[in-house]
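And now, chain A:
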Amino acid sequence: MRYVIIGNCIAAAGAVEGIRSADQKGEITIIDGEKRGCYTRPLISYLLAGSKPSSLLYYRPEEFFAQQQARVIAGRAVRIDPAEGQVVLEDGRSVDYDRLLLATGASPVIPGLPGIEQPWVKTLYTWKDAEEIEALIEAGGTAVVLGSGLIGIKAAEALHQRNMKVVIVEKQEQILPRLLSPWSATAATRHLEEQGIQVLTGREAMSITEQHQVELDNGVKIPAQLVIVAVGTRPNQALARDAGLETGQGIIVNRHLQTSNPNIWAAGDVIETRNILSGTAEVMALLPLAHLEGYLAGCNMAGKSANYPGGIFLNAVHFMGMHIIAAGDPNSSGTVLNWQEGQSSLELTIDGEYLVRYISINIPGITGPLTAITEKQMKIAAGEWQEFIKQPSIANLPAAYLAETRRWEDDGSLRCG
Partner candidate 1 sequence: MTLSMLTPAFTVGRNEERCIRCGVCVNQCINEVHHLDEDGFMWVTDKNCVGCHRCAVLCPTQALAITEFPLAFRPNNYWSSASLREIYAQAETGGVLLTGMGNPRPYRSYFDHLLLNASQVTNPSIDPLREPMELTTYLGNQAAMLGEREKPLLKLEVPVMFSAMSYGAVSLNVQKSLARAAREMATFWNTGEGGLHSDLKEYADSTIVQVASGRFGVTPDYLNNAAAVEIKIGQGAKPGIGGHLPAEKVSADVAKTRMIPAWSDAISPAPHHDIYSIEDLAQLIETLKVATNYQKPVSVKVAAVHNISAIASGMVRAGADIVAIDGFRGATGAAPMRIRDNIGIPIEMAIAQVDQRLRDEGIRQSVSLVAAGGIRNSADVVKILALGADAVYIGTAALIALGCHLCQTCFTGRCNWGIATTDRQLSKRLNPEIGAIRAINLLKAWEHEIKEMMGGMGINAVDSLRGNRLMLKGIGLEQHELELLGVTAAGD
Partner candidate 2 sequence: MLKLEGDIRIPSGCAIAAVMNRSAERFDGHTIIASIATMHKRSNGLGGGFAAYGIYPEYRDYYALHVFYDDDGARQMCERYLQHHFRIKDREPVPVRRTRKITDAPLIWRYFAVPREDRLYREQLGEEDFVARVMMTINSDLRGAFVASSGKDMAAFKGVGYPEDIGEFFRLEEYQAYLWTAHGRFPTNTPGWWGGAHPFTLLNWSVVHNGEISSYSTNRRYLEMYGYKISLQTDTEVIAYAFDFLMRQQGLSLEDTIDVIAAPFWSNLEQEKQAHLRRKYAGLLLNGPFSIIVATNNGLMAVNDRIKLRPLVAATRDEFLYVASEESAIRAVAPVLDRVWSPGGGEPIIGLLYNKKGLLEASPVGLQTDAQSA
Partner candidate 3 sequence: MKVQNNSEYCLGCGLCQVYCAAAHDGYNGNVIKAFKKGTPQARAGLIKKNHESWINTCRHCQDAPCINACITGALQKDEKGTVFIDSQRCVGCFTCVMVCPFGHIQPSRDSSRAIKCDLCRGLSGTPACVAFCPNGALRLAEEVDRP
């Protein structure tokens, strides 16, 4: 059996593990378009900040692929020929497959602003991006970050650590709009500002000038040695579309992560995933999901049937000593319960018997169970949350949750390695 994986990333690593869990012999080939090995994108801001050596960027070390007997080819795939079972690379080589996984990921969205093509306007998405930004860093200079999503915030932190003055420009009325509620965003904004980062919300960049200025919608011009564009990403589905696979916002897959072509699977940021809470298919570019999807796709490719239930939005981010973890449906509505003590806070959104969203700031320890309660849609009586929110701790978690975790252990639904 010949397995081919396009993309050498989190999902690819997961897929290798998944395939090998069922098939020790099959031939695995990974087509590494970035030619950088399997590294973790969220870590490049640490590289930029200078807080981690580049060796730590690798998600899986090179030996990993050797041990798993997976061949890594440096080269970009330009075409898939499903009829022939072939992937064609940009240098003309072709690779034959029996089973193919598309793990082509996503790319940053570049808004059509005037001046966006200036060489000091960058995205921070790849290792190469980080290296290019490195050359532009100027201590004491100003960096403007467009967008306050995870990438924007982490970029702002890295540049701030490199002694640049940082200004974040966010189109929405709050920062981290996909992650935080207005209430919690206020605390995060205050924290950024206390650390010396300027945050401009409800503002949009209108143009970038050659004179190193970013002009906002209110006419203010911010001088900038460096601009980071971090306004979102979108799936790389060109290959799939060209090969005639069904696509939407991302590649459409079934619960086995199989595309419309039975010999082709897809995983990671490139696919549409079922949002457990809303029940709809969405692009959920989340690292934990990428690994799991890759793993399950690998299992299915190797003939071990594995269902993918989908996921929920969840994210953990920390910057400048603040730890934010949030999960659930950002568009949910329901009763909101709040707890706050000093720099820590917790916000729960309860919809009937279900917890549909939580946002925690500086109280990470409690979040694992909350994620599980949200994701597994455990029924919890509202009164229990009222008790819990008085003093959030593991011991104070609703009894139904504790009973449920005991059940996992007792009935074997959770197995130890």
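We take it that a residue touches a chain if its C-beta (ideal position, glycine included) is under 8 Å from a C-beta of that chain, and two chains touch if they have at least 3 such contacts; residues count from 1.
Selection rule: all candidates are chains of the complex that A comes from, given by their letters.
What you are looking at is a predicted structure, and each value in this text was computed from that prediction instead of being measured.
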Of the listed candidates 1, 2 or 3, the one touching chain A in this complex | 3
Would you pull the chain A residues touching candidate 3 in the complex into a rising list?
-> 14, 40, 42-43, 46, 52, 56, 58-61, 287-288, 291-292, 295, 314-318, 321, 323, 325, 327, 364-369, 371-372, 376, 394-397, 402, 405, 408-409, 412, 414-417
